[in-house]
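I have a structure I would like to understand better, so I am pasting it below and will then ask my questions one at a time.
All protein chains but one are shown in place.
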Amino acid sequence: MFNMNLTSEQLEFRSMLREFVNEKVKIPALNSDRLQSFHKPILNQLLTEISELGLRSLSIPEELGGVGGDLLTSCVVLEEISVGDADLAITIGETSLLAGLFFEKFASDNQKGKYLKRFLEDTQFHLCFAGLDTNASDGWHYPKGKNQEMDITLRAETVSNEIVINGLVDFITNGPISDLIIAPVKLDQDYKLFIIEKSNSGIKCGDEISNINPTETIWHHGICSSLEFSDCRISKDDMLNTSDGNIEFFKRKLVQKAAINLGVGRAAFEAAIEYTKIRYQGGSNIIEHQAIGKMIADMAIKIEHARAMLWKTAWAIDNQNTISDFSMNNLPLEIIASSFTAEAMQEVAHLSAECFGAMGVMRDMPLQKYLEDSLIFLNSDTQNLSTKLRIAEAVADLD
Amino acid sequence: MFNMNLTSEQLEFRSMLREFVNEKVKIPALNSDRLQSFHKPILNQLLTEISELGLRSLSIPEELGGVGGDLLTSCVVLEEISVGDADLAITIGETSLLAGLFFEKFASDNQKGKYLKRFLEDTQFHLCFAGLDTNASDGWHYPKGKNQEMDITLRAETVSNEIVINGLVDFITNGPISDLIIAPVKLDQDYKLFIIEKSNSGIKCGDEISNINPTETIWHHGICSSLEFSDCRISKDDMLNTSDGNIEFFKRKLVQKAAINLGVGRAAFEAAIEYTKIRYQGGSNIIEHQAIGKMIADMAIKIEHARAMLWKTAWAIDNQNTISDFSMNNLPLEIIASSFTAEAMQEVAHLSAECFGAMGVMRDMPLQKYLEDSLIFLNSDTQNLSTKLRIAEAVADLD
Amino acid sequence: MMDFSLNDEQLSWQNKARDFSDSKIKPISVPRDQIEGGFDPFDWSVIEEGSKLGFRTLAVPKEWGGPGTGFVTQALVMMELARGDSAICKAFSQNWKWSHLIVNACNEDQKSRFLAPFIEDHRYMLGRGITEPNAGCDNRLPPKSDPKAGYRLKAERDGDDWILNGEKTFIANGSVGSLFFIDARTDPNVDIIHGGTLFLVPKDTPGFRIGKIFNKAGWRFYQNAELIFEDARVPNNNVIGQVGTGSVKAAGGDTTGGDLFGDLELAANAVGVCDDANDLAMSYASNKMQGGKKLVEHQLVQLAIAEMNMLTEALRSFVLRVAWEHDQGSRSANGVLMVNYSTDVVLKVTRLNMDIHGALGCRSNPRVDKLVRDAMIWCHLAGDSNLRLKAFSKLN
Partner (left out) sequence: MMDFSLNDEQLSWQNKARDFSDSKIKPISVPRDQIEGGFDPFDWSVIEEGSKLGFRTLAVPKEWGGPGTGFVTQALVMMELARGDSAICKAFSQNWKWSHLIVNACNEDQKSRFLAPFIEDHRYMLGRGITEPNAGCDNRLPPKSDPKAGYRLKAERDGDDWILNGEKTFIANGSVGSLFFIDARTDPNVDIIHGGTLFLVPKDTPGFRIGKIFNKAGWRFYQNAELIFEDARVPNNNVIGQVGTGSVKAAGGDTTGGDLFGDLELAANAVGVCDDANDLAMSYASNKMQGGKKLVEHQLVQLAIAEMNMLTEALRSFVLRVAWEHDQGSRSANGVLMVNYSTDVVLKVTRLNMDIHGALGCRSNPRVDKLVRDAMIWCHLAGDSNLRLKAFSKLN
C-alpha cells in the first residue's frame, strides 16, 4: 500500500551522511583555492572515507555482504553527498550502481567468487562502464525511436576459445580509478556484456579528462578518461548473464545522477537561505524582502517537486508492478524526472546566485561552482533540447 | 515502508470512474451549446449519479457507512472526475471533504446520530463551509505570518442558552445546494465551529454567483453563493469538537482542488494528443513534428511532477509522522503543491491550445474551457504572486 | 540619421486615434465582449463612426482618395485603437491590410472597380480567404514533399469566368465583408506556390455564401466565418496578377497575407493591449489595499509592473523600428521575429496584469479577463510554432 515514509535505516543513514558532509566534506570541497582552480582533482581521502561508510557496496544485497539499498536509497544517499561535493557523489555512485547490478544480477557464481571478496575488502576498488550513454542524443531521431545497438563502439571476435576486443571508448566515468570494467561489446552481430580487469595488458587508459582545454570545453563531473582496447584478450567465462544490462544501467544512472543534481540545487538553496538571513540591506535582512522571499519559495517548489518525482521514479524502476498495475503511467519516468531536475536545479542555482549578488560570480565562493555544476547536468546525461522528445515518443506511441 | 503502489480498491475505483467519465460525463459536459454559453449550470443529473457511486461519502470511515478513502484517494478520484468536468469535481469534493471531517472528527455522537443517516440516504444532501479561504491572500503579510482569526466574518453571542449568529459570508462553494453548513464563528472572543441546518429561518442564501457580470468578472468553479445570517439561532449542542477545524479543512481543500486542477490539465493534454495524432499538416500528422513533440513532452513532465508532489502531500497530511520522522521536510507542502500545479496546469492548457491552433480559441470547442478553468485556479485558491511567500515564511523560519 | 521623433502628420493621426479610442471604442469594449454568440458582439455603428474619421481607409494612397499614410503612422494609430479594444482595432486594420494588397497587386481596372466603393461606403469591409479546414500551416510553409498540401478550393475556367468550388474557414471579416480575396487552385497538380491564383470575389457573387460564424473566446467583436463556394462564378478580370503564378506571388507578399503589413498589424495591436494592461495594473495597484498597505507598495507588485513595462517598451521599440524599415521598403526577418515577439509579450503582460488583479481573490475587473482572452489569439496567429519556424527560414 501507498506509503511515503522512509525506513528507519534510510533515515539513519541519511542523517549520518548529512553530518559527515557538514563536518568533513564541505570544508575541503569549498576551500577557496580549490574553488578558484579550473581543475578540481577528486578528494581522494574523502572518497576512501565514504567508501568505508559502506557507500561503495550500497546496492549490493545484504546476503552478499552489502548494504542492500534499493535505487530509492541510492537517491537519498547520493543527494546528501552531492550537497557536499557532486564529483564525489558521481564517483561513488557509479561504482555502487555497477557493483549492485553486477553482483546481484549480471554475475555468474564463478564471477562472484572471483571478485566479490576483493571488492568488499578493498576500499579503493572501483568499477566503470565502457559504453556510451545515449540518453543525451536519442531524441534527435524523433518520431522514430533509435536502435540502441548503434552506440556500442567495442567490437570483438572469437579467436581460439578467447574473446579478442578492439576499439576505443571515450569519456568513461571512473575510467582512471577502476579495477574492473563492464563493457558492452559487439560479438558476431550479437550484443554482449563482459567483465574485464583493467590490468589486462590489452587495455590502455587515457589521461584524466580536464574541464579546461584550449580547444574544447568538456562539461563533466567525476573522473573521466578514455579506454582503448587493443587485442584485449579475455575468456568466454567473462561474459555476463544479461541481455539488456546497458539499458538497466543507464536508466538507473540517469535517476542517480538526477539525485546528485538535486543535491547541487539543494546546496545552492541552503547557501541562499544562510546568506539572505545575514545580509542586511534595505533596512532588514534581505530574506525579509518580498523579492527575495519569492525566489526562496520558487527554489523550494522546484526542489520539492524534483525530489517527489525522483523518488517515485526510483521506486517504479525497482518495482515494475507499480507500472504494470497502473499505479503509475507507463512513460520513461527516468527521463521525465531527470529533464525536469536538470532544468529546475539550474534555475535554483541561478536564483541563488541572484540572492548573492556579486558574491555569486566570485570564483573563491561556492555559488559559481554550484551554478557551473548545474549547467553541466543540463547537457551531459540529458540534452536539454532533444532528450524530451523521447517522452513524446512514448506518449505518442506511434508504432 | 516506502511504497508507491495504489491499493487494488483505489485502482478499481479509479478505473470505474474513468469509464464513467468517458461514457457519461464528457458528452454533456463538452456539448457545444453548453461550451458557448457564458453561464454553465452544474450538471445536476450527473451530480446525482456520481453521488450514487459513493463519492459524496468517499471520505467517511467505512464503519460509519462511507467509503473510507483518505486524502490521497480523494485526489485520485477527483482528478478523474475533473477530466470530465471540473465543476462537478469541485462540488462533490467539497461535500465529501466536509462530510469526512465532520463525521470522522468534528461531530459529537449526538450530531452524528442526527445527521449521518440523512446524509447517507439522500443523494442530494450536500455540505458547505461558511468561512473564507485565506490562502490566496495570506502571503501579503510576509515576512510576518498572519493572524488566522482575522478572516472570520460571523459573530455570535449567547442569548438565554441559545447561540445567535449574525453576519454575511460571501462566495461559499456549495452554498446554494447545501443542507448543512459548517460555520466558523467568533463567540465571546473565541473561535468556534458550528453545524447549522440551512433551513434555519435565520439564514438567507444569496443567488448563485454567475461567471459573467456587467461590473466584475468572478473567477470561480462549482456553485457559489453568499449566506447571510440574521439572528440565526442555534443550540449550544451544535458546537463542533475541534479547535483548528478551519485549518484542517482549508489545507485539505487546497490539495483536493489542486487534484481537480490536475484533472483539467490532463483533459487538455489528452485532447492535444488526440488532435495532433489526426491533424495532418507539413507532410505528416503534426504529433510527428519535433515542435509539437516538445510541447507534448513538456506537458507530460508538468503533469507527472504535479501528480507526484500532490500524492506525496496528500499522504503527508494524513500521516503526520512522515514529517515528524523527517521523511519529508516540514514545509507547507499543500501550498508548494498547489502553487506548482496552478502554474503548471495553466502552462499545459496553454501548450495544448497552441497544438490546436485556431480551434483552441473557439467557444464551441473544449480547449478554451480548459484554458479558462486553468486560469481560474491560478488566482482563486492560491494567489499567483503572494501565496508563495507563505512557503518562504516557513523556510525562513524568522520567529 | 537616427531619429525617433514623430512628424506633424504622425502626431496628428496619433492624437485623432487616441481621442476616438478613448471616447468611442473603450466605452463599448467590455459590453460588446460580454454579448453571447459569434456575430452579436459586432457593432456597425463604431465602424461607421471610425470610417468617417478615416480609420477604415487609412492605408489607401492619396491618389485613390485615401489618407495615404505610411507604416509608421499606421502602427501608431493601431497602438491607440487597440488600447481601446484590440478586436475593434483589428476590424479596422484588417481593411488596411487588403487595401495594401489592392494597391500593390491589382491592375488599374480592378482598382477603379473596387477602391472607389471601398472609399465611399462606410460599411465596405475587406477580407481574405486562405485557410481551409485541412489547410492552415501548410499555406504558410508548404511542405516540399507534398504538392497537394495547402488550400484546395478549386477554380475551373468556363469561358470568361471561373467556377469556384470549395470552402474557406475562420475568414476574418467573413460575416461582414463586401469584398474577399480568395486563394484558389487553378492547377491542382502542382503545389500552391505554382498552381495557386488569387481572385477578387464580391459578396454578392452568385454561388458564394457565408457559412458558420465562429464564436471565439477572445477578439469577440471581430468576425470570423466560413465562406462557401458552390459553383460560384467569378469573371476572369477579377484574377489578380497572372493565373497560376501562385497566389502568394500575386499578392506581392507572403502567405500570412497583406505583404509586409501583416506582421506589423499584429505587433502594433499588441503594444496597444499592453499599454491598456499597464494602465489597468497601475491604477488598480495604486488604490487597493492588501496586507496593510497599498498593493503598489509590495515588492512583488512592483516587480510585476516593472516587468510589464519593460516588455511593453521593448516591443514598442521593435515595432517602431520595423515600421520604419517597412517604410524604407526593407524586407528582412525582422518582421516575423517582431510578430513572434509580440505574442510572447502580449501573453506575459496580460497575465501579469491578471496576477496583480488576482490579489484580492476571485473578483476582478472584467477587462482584465478580456485582455487575457484577446491575447490568446496571438498564439495561433502570430507566434505559433509554425510561424516561428518560418522566422527561422528567413534568417538564412
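In this document, chain identifiers A, B and C correspond to the written order of the chains, with residue numbering beginning at 1 in each.
The rule we apply is simple: a contact is a pair of C-beta atoms (placed from the backbone, for glycine too) under 8 Å apart; a residue touches a chain by one contact, two chains touch by 3 or more.
Bear in mind that the values here come from a model prediction, so they are computed numbers and not experimental data.
Enquirer: Let's see if you follow the contact definition: name the visible chains touching the chain that is missing.
Expert: Within the full complex, the chain left out of view touches A, B, C.
Enquirer: Could you pull out which residues of chain A are in touch with the chain that's been left out?
Expert: Contacting residues on chain A, toward the hidden partner: 36-38, 136-137, 140-142, 146, 171, 212-220, 280-283, 286, 289, 291-292, 295, 350, 353-354, 356-358, 360-364, 368, 371-372, 375-376, 378-380, 383-386, 389.
Enquirer: Which parts of chain C face the unshown chain closely enough to count as touching?
Expert: Within chain C, the residues that touch the unshown chain are 1-7, 10, 72, 282, 299, 302-303, 305-307, 309-311, 313-315, 317-318, 320-325, 333-334, 337-338, 340-341, 385, 388-389, 391-393, 395.
Enquirer: On chain B, what residues meet the omitted chain?
Expert: With respect to the unshown chain, the touching residues of chain B are 289-291, 294.
Simple rule for what comes next: only the chains that are shown with their structure count from here on.
Enquirer: Per the centroid of Cα atoms for each chain, what is the distance between chain A and chain C, given in Å?
Expert: About 51 Å separates the centre of chain A from that of chain C.
Enquirer: Pull out every residue in chain C that's touching 2 or more other chains.
Expert: 298, 300
Enquirer: For chain B, what residues touch not just one other chain but two or more?
Expert: Within chain B, the residues that touch at least two other chains are 142, 292, 385, 389.
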